[in-house]
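Excluded from the complex is one protein chain; the other protein chains are retained at their positions.
Naming follows writing order (A, B and C), and every chain is counted from residue 1.
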């Protein structure tokens, strides 16, 4: 393993990065109230760069190989978008600058919102939420204020058991009470059950389309109709929008509120966990509730509109993750209408192709056709004492990344696989053949899987010990175990 | 190993990089005379990026660890210099643009030449040569034309046996006859021998200072005096200038012509073999012979001076490796006078420190003090059947790079070690301890060294087979051994 | 420009292998009536050249910091960022990787974030920090939730001298759970009115929020505020500026329970306000209540040191509706920027950044004190930012300054009517030069147009 930057940076010298103070006469010592040093490293530039290059070499990443994490849409991140987003004209703007000085930025926001409306069929978007979960929360706030405005006391949000964990969590944070309903044996929402659950207390029905099994809700029209009849709203988690581009527009089929993840569908990088961007879109009757400020056309140019007394207010200090918008907008421009449709077509073809191959060796609880992803199960390996974790870890030994595991919860030993459209057939074939090899190893020599991984920078890590007494902070100034 | 880009790029699709032709009406088919395709890959962007990222991961590089290649001055390459050199204002200039439009570029060239004069004590520099060997050749051309101009028929260039291979090669290419003289038992030039060799046929005495053993020529003053008395010129290979910054100025001690390597002393990256830059400096009496054009001050600004009828003419299509100048100039600005002196001080301290440690285990034929580098010998390991190559390959297994081996030729089983100033003491200690461990392995278990390397992407390669029938060009359109 | 690598024949073969004759067959679950008719109205695909010029043109229709001397602050600052940060962030091993769910192949990200957590904990002098939040405002909102669940009361006190944007985010987060947010006014010195705070504590509150420096740049009497909060059985939540902590007493020193703040100053470009970096640190006893990811050191089965995400039972993907927060993706790459920034500048360089920001802002303060009609209502006990009332109208001053390439400050009148008509908030970072600062003074003194 690598020593920490603190160990490497003990008793060294940093370079000189900023000029000498050109106000040496200013006495500011009486401001100083901190006792002692902060405890930051002192390290030269070469060793600093080596440290991070060494850390980098211990990461799996898209530019290394396929990243079949279900529900994460790990597609290629175009390098040109990184270059464009690095332009001073974007990175050098203070959010409080005069509108005249940021016309290009406002135009980009305006165009991106318009494009998202066209793609999803919603009436308006706000780019302020900075992640999917943030978008969900924003959506819940909109529903909350919508019903409060109408004097309706609706406090229940219905969520299918297949939903992502952020959904019920967002519901609770917004003060609603989540109600979980079971999926039927096809892995879909059961309209009958829903029918029974919705009532005058129901504020929102929150679904994911396609759902987390990668299945399109056959009965979606009826489902929406049921919810609307009860006077409730339908929220769609659009994390899986990569399956619907140019094929289905949620706004046109009656979805009231939704979010999309620019860091999934629109090819912006995940950055090892963020920053993302989770724009929220609504239909006409909810537009006034969107966060402020909104970007509007004004005269020849663009301006901020800060006032909307129905608005839920703000969910971010400024306008959201602007720098992420730049990359997503560039991506949409590159794809164009035909290109976006091709994205979903290829995502769906890849997923179905891979499912048909993986299905030979792993259990597929809900047979296809699937949309952009599918969920396999390691259930049939349990007999050999092999768990899905073992399969996942063994994949690492083959230089591949594992699928999402143990989610959704309704599939035992779940392996959630999303190949995405940017992977070539040969890559899928390789992944499938490794999955096959592993299923054979599981039967013939399960120990290999229990021992896996062996080729990685570290082997299986003791998570229990970490949870028992977490070491969240480097203690020593230097030294420590090599 | 990695499949070639041709294998990966068979039957694929490339992206669309340039717009549609906006002159579709232009018929140009009658220009086309090539029969058939070129045979370039067709590959998508993700797989292309993965290919080069995979190749990158198989390289050793400075940002990975110490690079003790003697005579190569593998010092840290500041990342900020890469950023500055990438500015449009530098990369976007056509060399034939109007001087008014390139004033900044001319100023940079002018300032860099001036800085090199100040550092070396020469009267003028030309930045046109793009590598050290190119600089040597340019220097030889200057000597050639200088003597032709004086009607002196001098065709011999004297070169010490410790010289780098480019020296005699450059001599020959320029039409001179090289004459090698042996170093004395101290590894230095023997003034007596030199005295005997120089005569009215001698055009140039070509030396390296410090020499390739890392030793400063104690008798340099007398050596120069001898050469000058014979009416010949002294050329200094300045590849080792990293030892002399702020300490000794060659021009001030009588060197007539020299080159420096910006890609060594001045921290510009080696790029896996280039581009470099090998500016040539001369003293007053030779200034008119420098390549054209020269950059001169004119009025408030800068201009090219294309005419000098004594000039040797040109050695490069334009002005040399301009983009490399930018990095070297930025480096000189960052260091300043005191910083440059510190560079040589630390390079010398590091080298002597490392020599004292390595000397405990390896033979040091010419004991110090050395300047910026030293040459050890694996001679004492021969008894155990171990060659210097084995030591070098074993170093790779420890995640380090090997020193320069089997050069200079006058040291048997040579290990030429240049630690450079940017390595920290701890790094040198680690290298020394690995060298120690290897010398012990050599005695106790030489087979480990014969088998090395075992941890590298490939193991020892069959160079003989390659030389017998070279495979210089990928044959198949696809397929080929995995 | 398409990033799809399959060819038509690939697709045909794959469909055949899948056992369908056409792509349409795969869409059988989708009721045709729901399908999009025809193409989306988004225009044709652009080549890389066209994308670059189309989007690049938008960039050139902005006037970035590089072309102007910015005295804007209010949470976002124009600071020097070393090249090392951009270099590390340009490595796709970091920016194209996902959340480190497979720890064995994510040690790079995990260790870097662990080191980031350590730096934040050291800056704030708190026991531990998390792996990042969206921004300062949402960090504070999450701290509010923490405090309310720890202290079992849905009432918190916040300073009136708080960013109205942060305040707005607090409100929208609070509304769902009907948390009551009440305001502690500022004194004539522009700092928290402890008397009023005391009165407001007549009713139970879970937390007292202190912004230090506060929105007007003023340095609070943190120790006394901390004592008050604790004496009233409330938590002290400190909203702090990370750069100020190189000089000012850190939250851990005066007993704050939770420390949050905006990390944009730590090597992250302004980028029109996003992405930002919300940081959160807490005392040991509250760690298991805190939101978001936590990276812990541990060992692998061979006893080798390594890193993992820990205490995930707090998080939504395990705990769902019982999670401490709904946050999933955070601002990981910005946390990496902060770690690289702080390691690069180092103990001394970082302190120098803080010293110069303070020195230069006080220099401007003194300059303006000498300007007829310039009023600084709150005195000079500030770190790097202060409030000033201009002789004329703030609009006219700001627009003249802009005309001369200076972003003069953020108008406060709209949001803080109490400050009176023409107050602006002026920030001075280490990046501002003597020439720029003197020019600012000249313009304020009506001696602009020079140079």
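The criterion applied here is as follows: a contact is a pair of C-beta atoms (placed from the backbone, for glycine too) under 8 Å apart; a residue touches a chain by one contact, two chains touch by 3 or more.
Everything numeric in this text was worked out from a predicted model, so none of it was measured.
Remark: the omitted chain is touched by one listed residue; of B:296, B:383 or B:466 this is B:466. Within the full complex, the residue among A:47, A:107 or A:345 touching the omitted chain is A:47.
Contact with the chain that does not appear here is found for just one residue of B:122, B:348, B:411 or B:449, B:348.
In the full complex, the hidden chain is touched by subunit A at residues 11-13, 15-20, 43-47, 49, 53, 78-80, 82-83. Within subunit C, the residues in touch with the undisplayed chain are 48-49, 80, 82-83, 90-91, 431.
Rule of thumb we're sticking to: only the chains that are shown with their structure count from here on.
The chain with its Cα centre farthest from the Cα centre of subunit C is B. Of the two interfaces, B-C and A-C, the higher number of touching C-beta pairs belongs to A-C. Chain geometry summary: the mean Cα position of subunit B and that of subunit C are 47 Å apart. For the pair subunit A and subunit C, the distance between C-alpha centroids works out to 20 Å. In subunit A, the residues that reach two or more other chains under the touch definition are 45, 49, 53, 57, 62-64, 76, 78, 422-424. Subunit C has residues 1-5, 45, 48, 50, 82, 84, 86-87, 92 in contact with two or more other chains.
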